[in-house]
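Please read the structure below before turning to the comments.
Omission of a single protein chain aside, the complex is shown with its protein chains in their original locations.
Up next is chain A:
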Amino acid sequence: MADPITTVHGTAYPWGAKNIDTDIIIPAHWLKTTTREGLGRGAFESVRAQAGNLFDDPRYAGSPILVAGENFGCGSSREHAAWALGDLGIKAVIAPSFSDIFSGNAFKNGIVTVVLPQDAVDRLVEVARDGSITVDLETMTVTTDHQDRLQFELDPFRRRCLMEGLDEIGLTLAQDTAISKYESQDAVYRPWIAGRGRYAGIAVGDGGRT
C-alpha cells in the first residue's frame, strides 16, 4: 500500500480527452516487466510520439494531477496503467467518469480518482493551462487559484485507506476466522467447489523452455 495521502497540489495536465484506454496509458510491449517500477518512460507513448504534446510540454512536466475526459482508463485490467501514472508523478486524476477496474487499480496505488461533472472538468482543463489545482481528501474538494471550489464524493473505505496508507491485504487477513467459517459452510453446500488438485504439480516438458 502506498504512503498516506491527504492533499495533492500542483500543476495539472489539461487534457480532457475522452475514452482514454489503458493501451494509450501504457502500450502492451511495456507489460513484460516483472516489477512495478520504471513504467513512466512508457506512459502515453503514442501521445508523446506527437510533436507539441501535453506530456512533454515543460509547463506541465512533473504535474501531480491529470485532468481527463469521460471513461478514463477503459480497456484492459493492467495495473501497469496505474503504475505508469504513478511513476510519472501523477497522484490524482480528475475526470467525469472512470472505468471501474482502473479506478480500483489507481486507488490501490495511492492515486486518487476524482469524479466531477463534465462542466466542472471543462473548467479545470481551462484553469490548468496556467494555474494550479488542489485536491483535498479531508474536505473532499478540488480548489483552484481562481477561487473555484468543487465538491466531490469518495468511497469512505477508499478514502480512509488513502489517508491512512492502510495495507488492504493485512486488513483482510485479520478476518481469517470469517473466511474460514465461510469455507466450512461452503464445503457443505457446494462440495464441488474445492479443487481436486488435478493439475497440482503439473509442469509438463520441463526442458528449459521458459
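By our rule, contacts are C-beta pairs under 8 Å (C-beta built on N, C-alpha and C of every residue); 3 or more make two chains touch, one makes a residue touch a chain; residues count from 1.
As a convention for this text, contacts and distances are computed from a predicted model.
Chemist: Write down which listed name, "Na+/H+ antiporter subunit G", "Cytochrome c1", "3-isopropylmalate dehydratase large subunit" or "Imidazole glycerol phosphate synthase subunit HisF", is the UniProt protein name of the chain that is not shown.
Modeler: The chain we cannot see is recorded in UniProt as "3-isopropylmalate dehydratase large subunit".
Chemist: Could you list which residues of chain A touch the chain missing from the display?
Modeler: Counting only chain A, the missing chain is touched by 17-19, 21, 23-24, 27-29, 31-36, 46, 69-71, 74-79, 82, 97, 99-101, 104-105, 108-109, 155-157, 168-170, 172-173, 175, 178-179, 182-183, 185-186, 189-210.
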